[in-house]
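Single-structure report; data block below.
A single protein chain has been omitted; all remaining protein chains appear in their positions.
Moving on to subunit A:
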């Protein structure tokens, strides 16, 4: 088994020069590469915050066998980056021939996974990205393939929800959960990027980016880059970040709740139409309302529970294709009944 992984120009040593070459190529097209791609970890050691999986992969790079892997966790925690970095280190120059990357943009039906998973000597790692969008028959077809081909092929499944992967598959893989990144790790990364990109920023920008990202490093970097680009070299301000991330200004939410407290249906309707005319997303409004309602000291626990229940119902309907205005109005009516009564 070691021999199979040891063929070709391998090892971390060989990975070094090749990744150097890659970055040289990237430097030519530097202006066009988004920071997310530019600062994707090149080696496993660079992966932030996921010690468990890094430890296992490091062992693999030193020569131990690689198990079938299943990575799961919320978006932007480095799942795809980790396996790509590991594969690059393992195979060095041979990376392109040895790794097959499949994802939801390739039609992941049974027919496509089967022939590709067949013993093809040139492939040694098959990365199935977004595996949770694979159909059940496709997953079932993978079961036997994984065992039969275990001599020549390793699978790495990457997904957001482990519950969408069928049991027989999960039991064939070693599972790794990717945790949302901690605040200080995020801040650290973002400050490094800012320094190397020469972005000037106002105090509190990094904190704002971290807060709106919710532990999603990709989102944090994208919003940082977007706000830097919008400013085009000037100092980035907190308001830019909030604008780019689509956060609804606090005063609009407070106005809405004020209208609810005043028990005026017309007022609520008016505020809501302003909110939507400004182009704010109903889902964002809902999630911010949730925070505000929970923190409201004037509401009894029972009212809070009732409002949150309605919130859940409306959110569900919204995702099911319901109209934004009607659903928000319904939610606000419930809030109005409770807030108005409390006052």
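Everything that follows uses one rule, which is that a residue touches a chain if its C-beta (ideal position, glycine included) is under 8 Å from a C-beta of that chain, and two chains touch if they have at least 3 such contacts; residues count from 1.
Everything that follows uses one rule, which is that contacts and distances are computed from a predicted model.
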item: The complex's invisible chain, by UniProt name, from "Replication factor C subunit 3", "Ubiquitin-like modifier-activating enzyme ATG7", "Mediator of RNA polymerase II transcription subunit 4" or "Calcium load-activated calcium channel"; value: "Replication factor C subunit 3"
item: Touching the absent chain when the full complex is considered, from A:175, A:229 or A:255; value: A:229
item: Residue of A:46, A:243 or A:258 touching the missing chain in the full complex; value: A:243
item: Residues in subunit A touching the chain absent from view; value: 29, 31-34, 36-37, 75-76, 103-107, 109, 111, 129-130, 133, 216, 218-219, 222, 225-226, 229-232, 243-246, 265, 273, 276-284, 314, 317-327, 329-330, 333-334, 336-337
